[in-house]
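Take this structure first; my questions come after.
Left out: one protein chain. Kept in place: all the others.
Letters A, B and C mark the chains as written, and numbering starts fresh at 1 in each.
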Amino acid sequence: MFPWTDGFHWTPTHIVFLSLFGAALSVILATAVWGLWNTLNAFRQHLAAATCWRQNFGELPATERRCRHELAGRVPSRLCDHAFDCRTCPNYEKFAALPANVPASRAGVSYSDNLLYHRGHTWVRSDWDGTFAVGLDPFAQHLVGSPDAVQLPDVCDEVESEGIAWTMIKNGHKIRVRAPLAGTVISTGGPDRDFYLKILPHGQPNLRHLLKGPEVAGWLAAEVDRLQMQMSNGKATLADGGTLMPDLMDTEPGADWDAVLESTFIDR
Amino acid sequence: MSETALIDRRWIARGAERASTSRFLLWLFPWVCLLLLGIYAAGLCFYYGLNQTNMDNRFAFGMWIFLDLAIIAMGAGAFFTGFLVYILKQTDLKPVLNTAVVVGLTCYSGAVAVLMVDVGQPLRAWFTFWYPNTHSMLTEVTFCISCYLLVLILEYIPVLVQNRQLRHIPSFLVFEHQAHKLVPVLAGVGAFLSFFHQGSLGGLYGVLRGRPFAYRQGFAIWPSTFFLFILSAIAVGPSFLMLVVAAAEKITGQTLVDFGVYRKLGFISGVLLALYVAAKAIDTYVWLNITSPRLGFGPWDYYSYWPLSSTFLFTATVPLGLLPAILFIVPRTARHRGLLLLAAALTCCGVLLNRFVMTVQTLALPTLPFDPFLKYIPSWQEVATFGGVLAYGVIVYSLSYRYLPLFEATKGEAKNVSLD
Amino acid sequence: MKFSRRDLLIGTAGATAGIVFTPVPWKLLGDVSIWSQNWPWIPQPAHGPIETTLSACTLCAAGCGMRVRMAAGFPVGISGVANHPLTKGALCPLGYAAHQLNWHPARLLQVRHSGRASSWPEAQAALAAACAEGPIAVVDGRPGRAASLTLETFAAKRNGSYQTVLGPETQALAPYAAWSGVPASALGYDLENARTIVSFGAPLLDGWGTPGRFTRLWSARAAGQSDPQLRLIQIEPVLSHTAARAWRWVAVREGTQDALAAALARVLVEEHLVKAQGPLPEMTLEQAAVQAGLPIAEIRDLAHAMVEHGPTVVITSDGDPAVAALNVLLGAIGTPGGISLKSKVSPQHGAASTASAKFRATLLDASVPWDLIPPTQGEVFRFAAWDGGGSKADWLLPSPGFLEELTDIPTAPTSATETYTIATNLLAQPQETQTAAQFLRKIDASLADVDKSIHARCEQIFQVKLGTIYAGQTKPVSQFESAAKMEEQLRKGGVWLGESPRNATLHCTLKTWPATSAPASPTDWTSSWAPPVLPPLASKLYQESTVREAPAGRPA
Partner (left out) sequence: MTARYGMVIDLDRCTGCGACMIACAAENNVPPAAPRATWRTGVTPMLVHTLSNGKEGVDRREAFLPIACMQCEHETPCVSVCPQQAVELDKSTGIVMQMPQRCLGCRYCMTACPYHARYFNWWDPQWPPGMEHSLNPGVSVRMRGVVEKCNLCHARYHDALQKAAAAGKKEIDLADYVPACVEACPTGAIAFGNLADPNDPVTLAAKSPDAFRLLEAIGTEPKIHYKTTQAWIRALADRKAARPTEAQHV
């Protein structure tokens, strides 16, 4: 059937047969190549982190996808469908204009008004020198306490927004903390310093996706409730007089920390 | 929790309920043994040659070919579900899609593996691509199956990279994201290829004019068995899928898909099965009264032998064909999970029996006027290889179930929908 | 410049894509295909120019003409010699694979003394000693050969006894020999002129006598004809291959052939179907019929069928005189189409007798059937090319195998005319082997050398100037200018064919109806096959098909 076979000659059967399978095979291969190519591109255009983030976001239960404006009490109920990236949200201003009403006390955890908070439980502080300090927010600190090990990126490494900024090990659990903003790491701190990373963004960063003020209160409150729910099997009371107890991972080793950490750091 | 258990745990999707590591290993153990035995038996066949089997010049095809035809029919669930979900947009079947892919992959790879043992010179298997004879049904089968195996692998990768550890590698996760966009295309190609080779497997015997028991007239180059095999395959595919999911639910003690999916699969099986039985009846009538007499063979040349007598024909069509079809379709019976599963089991048995008759009985029946009716009992090597493939299937599915979100992936969406 | 991972990926992809357009992968595939098409461990036939030589088969007394195809000095194929006057181009099934016998695992290439390896000098010494101590017997399975002369003279010189073992067909002629006083080896069947042949269990179509002689005759005159010129009536308890093809098969009860013969005799005489009045069996027709398990009507009918289409001859598978006597009634002795007497150019030898206990030593020639175990306490020297196992011989002496020995082949049993053929050794005789004649000449150098005796035999034939030589074409002996020329023809695979039978001088007279003698078991061509083993390819008949029962005690 192929020219290299003795006594070969084309017949209609050959043409039909070969073209059918040629078509099928090329479609299959084309599909595979196309997929690989797009993947390659995603990395080239620094979309990989975003894609992964969206994937994870897509798998969050609805209860954990509440819009910041709902948390701030600006709207009764709203689900986020932009992967918590308000920079791309067309209705942001419309809702942001509405008055917030959250009793500051509702927050089970203390938070600072001049910090910006990321849904992955990191805070961002803009410093005088144009860099941004990134740290673990109190909620996360209450959970993790002092991590057994921390793996920070090297200075001059690039971090991407919602990409993995640093990882921590605690009681055998691997915790991957997401970067709240993109940029170059110019210095690294740690649990014993007041920051984990100092990041120098490229140009003026848009930090609209970070929570601030009342949103944070509502958000943290919701997070604490969520924590309550997830640890309700562990009968221990998490909040004592409205404040979260420290070092929960040590005090409550029996709890399903897998689930807690998954929802806390939005990383399956 | 022991150290290994902890490591094992890290590979299991968060929030997924799975058996303890020790219990899982306990479950795997017998299957692994069976697999090893199968590999040993296959090794014997490779080393000493096919004289290890009880096949002979008259029974040139034996248990293995029966196995191939059977499991490829069972694997039809893979392409057919994909076809239903992506082409016919039956999205409510999505929950079983991953299972379908895994089942299909194991069935097809298993079949190909057995074929490699079955041929006398495996090192020349690729000659089929090198000097293909386009008039041979077997060429068609070989091309289709190898292409479709590629498709199944491509469909399996996205499921695979959803494993908790693998997904931490960004490129995998991104690829999965991309692959999801392509699955419909693959489903389309897969459907095309599968329709072809399911048919060609039927044609394999239908074209044998030297074997009047199997020979059928047909349409263009395809004998009627070509179409009957497609029909029976897509009829049994969903049934088998149903059984697999049910088995998984029974073993894990969890509810993985809601009953609606069962009913839908059952209904599809039922309708197709009814069609198949009707078609088969017509085909048999035509063959017994026109095709076969033309070749000088009367019904008694086939049906005067016990045990492979006409009872087989009857069993395959009525209790294992019509009955399950009715159970599937009639709402009053379809409501009962038990009956539904019974019907599914009957359907599978029916198709198995049909494949058995096509492969084994065809060869047992004499063609030459003075020839005896032959018997054939497979050797332990053949049976062991068979068992090996079975074990391989179970192991792959168990591992996939444990470490991949076969059902969880779709559960999330379900929750989501319920909340709004 | 920095070489990133991405560059590597792209580079590899490009390379893989590009290599498809080079001849490399295709060449490799081609080579792999060729490689996977031949395996080194599969035996490769030797190559070399093929030449074809004529010879004669020495594996049984029939001495069928053979065309041997030789390549690289080895026989690679055997076929019959078309229009050979005796065998008409036919061979027995085993003959077609005979050229593989020399490599048979049971090939004997080592002198063995009571199971242990020994040497020729020891064997020689042992025989010399035995000769010194007492009388010895020399047993010849195929008398009348040049080698037989050597054996006979050796025995005579040692005042021992020279004994012969005759094949089943010759034994079947013994009664007539007894009645006519002519040696059995001088008798034959004039099948060509017979028109009805009544066979009492003789495997006429299954290797009886010279394969080809009767089969061709039957095929031309009988096969498939409703009223054949040659009627073959097979009287046999079982439906043998011959019976299955016979014009008429009479299923007589096992071991009652003599009874049937008696019954037939009575009918023949009482109903005046034959001229002869001759002696009658005591047995009445009724008794006989009851014994034979046949209705009288059928016997009567059979008797009529026997004579209605003469000349008729009765052929027995064994030398049972009670059956052979029928030929006397039928007047089928010394008449055309009956038992005939050959011209006597070649020496004729007497009836068989087997060694008895009194001999100090018994020497068995390689031609003696393997299953013959002499009833003697004395030492046994057995020549054989293959060890068939279970032989009682004290000495197993390796003799040349197939085509490795120069020998002549006297008249085939059952042949109506004399014949003479020479089988030259197409293969070199292995050093480990000796023929009995060579061995005896080592002890007594004065014995005749086979080569010389053959030469003498040719001289003798040339002197009488009778008969014709067939070597490609037929040529009367008288037309040869010299004995040498004639001998040359014979050594090239020609065959001498003697004069037509001298029937006038053959008469048998019976005083009384003879008593029966124990019937022999039915035979086929394996029973007259001298080697104790069969060619491995015989498995096609006995193992890989169901057309035949495997013969007992013959390792293939």
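One rule holds for everything that comes next: a residue touches a chain if its C-beta (ideal position, glycine included) is under 8 Å from a C-beta of that chain, and two chains touch if they have at least 3 such contacts.
Here the structure is a predicted model, which means the values were calculated and not measured.
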Absent-chain contact - pick from B:Ser22, B:Thr91 or B:Asn133:
B:Asn133
One chain is left out of this view; which of C:Gly48, C:Gly134 or C:Gly181 touches it in the full complex?
C:Gly48
Write down which of C:Ala223, C:Leu280 or C:Leu510 is the residue touching the left-out chain.
C:Ala223
Touch rule applied to subunit C and the missing chain gives residues 37-39, 41-48, 50, 71-72, 74-80, 89-94, 96-97, 99-100, 102-105, 205-207, 211-212, 215-216, 218-219, 223-226, 239, 241-242, 244-245, 249, 251, 525, 535-541, 543-548, 556
Using the touch rule from the top, list residues of subunit B that touch the missing partner.
49-51, 55-61, 118-122, 124-125, 127-128, 130-133, 135-139, 142, 204, 207-212, 294-297, 301, 362-363, 366-374
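Methods note: only the chains that are shown with their structure count from here on.
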Centre-most chain by CA centroid is B
What is the distance, in whole Å, between the centres of subunit A and subunit B, each centre taken as the mean of its C-alpha atoms?
41
Euclidean distance of C-alpha centroids - subunit B vs subunit C, Å:
62
Nearest whole angstrom, what separates the Cα centre of subunit A from the Cα centre of subunit C?
98
Multi-chain contact residues (two or more partners), subunit A
none
Residues of subunit C touching at least two other chains:
none
Which stretch or stretches of subunit B touch subunit A in the complex?
6, 9-10, 13-15, 130-135, 139-140, 143, 147, 150-151, 154, 164, 167-168, 170-171, 173-179, 182, 185-186, 189, 192-193, 409, 412, 415-416, 419-420
Footprint of subunit C on subunit B - complex, ascending:
121, 123-124, 127, 130
Can you list the subunit C residues touching subunit B in their complex?
29, 33, 36-37
